[in-house]
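My questions all concern the structure below.
One protein chain is absent from this view; the other protein chains keep their places.
Here is chain A:
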Amino acid sequence: MNIVIPIKQVPETSNVKMDEETGTMKREGVESIINPLDLYAIETGIQLKEEYGGKITVITMGPPSADKALKEAIAMGCDDGILLSGREFAGSDTWATSYALSEAIREIGDFDLILAGERATDGDTGQVGPGIASWLDLTLSTYTSKVVDLNLVEDEEVNYTNVEQDSIIVERMVEDGYEKLELPLPALLTVVKEISFPRLPTLRGKQRSRKVEIPQWNLGNLDLNQEYLGLQGSPTRVVNIDHPKVTRGGTIIDVREDGKVEEAVSKLIDYLKAKELV
């Protein structure tokens, strides 16, 4: 059971400062972390590995410093890391990113399952996972909340179906409940938080991750169509960044101004009555 997990490094957003002129996030001095939902993909992968064996390769596209995210994943229990890094990838949108990642995964070759976080906290599109599935022509389950079972052909005890192919049975969240799917392997799952609870990296894991060499892949060692890469290869265009207008103004009845609580309360009651709310 070999698993590939594409992950993304995102800015840590609990204390974000915005540039008021451009409306974009100030990135200087902001720490980079593994996209929180990707941690759930990593945990799911490790649990599957613990049960069925095999190995896990994490892959990311980003600047050279993104190897830190790969090392963190390895410290949690993944085996190998691959870093897609080079100027040719800069400015890639979800289409170009999923193309580059899918080609790298094709190069890795021997895999049964791809696990990805449902979306990244910075882009918030949820498109890269399904994009990879599409480029590689894999079966796909988005919003996966549970791995029910693996149905391996050589494993006779667990054979639910007559499908002569390895498959995975999962539950995914849909608007009014859950949907159970059986997907022939290799497949791609994008996962939501319900699927697992990420473990913390251990000291031994950290020590191991420090020793793991992370190869850097780019145009030099991957057979990629350059026209599909980077800003020029990205069909997405940011035409304008707009801020939603606040259309509802609040009314504040300030006790400190009115002096008496009773008066403020009666003002509030009058207001609610006028709006026919009481």
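Here is the rule we use: a residue touches a chain if its C-beta (ideal position, glycine included) is under 8 Å from a C-beta of that chain, and two chains touch if they have at least 3 such contacts; residues count from 1.
Just so it is clear, contacts and distances are computed from a predicted model.
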Omitted chain, identified by the protein name its UniProt record gives, among "Glycolate oxidase", "ABC transporter permease", "Na+/H+ antiporter subunit E" or "Outer membrane channel protein": "Glycolate oxidase"
Omitted-chain contact residue, chosen from A:34, A:59, A:74 or A:183: A:34
Absent-chain contact - pick from A:165, A:207 or A:221: A:207
Residue ranges of chain A at the interface with the undisplayed chain: 12, 14, 29, 31, 33-34, 36, 39, 72, 75, 197, 199-207, 261
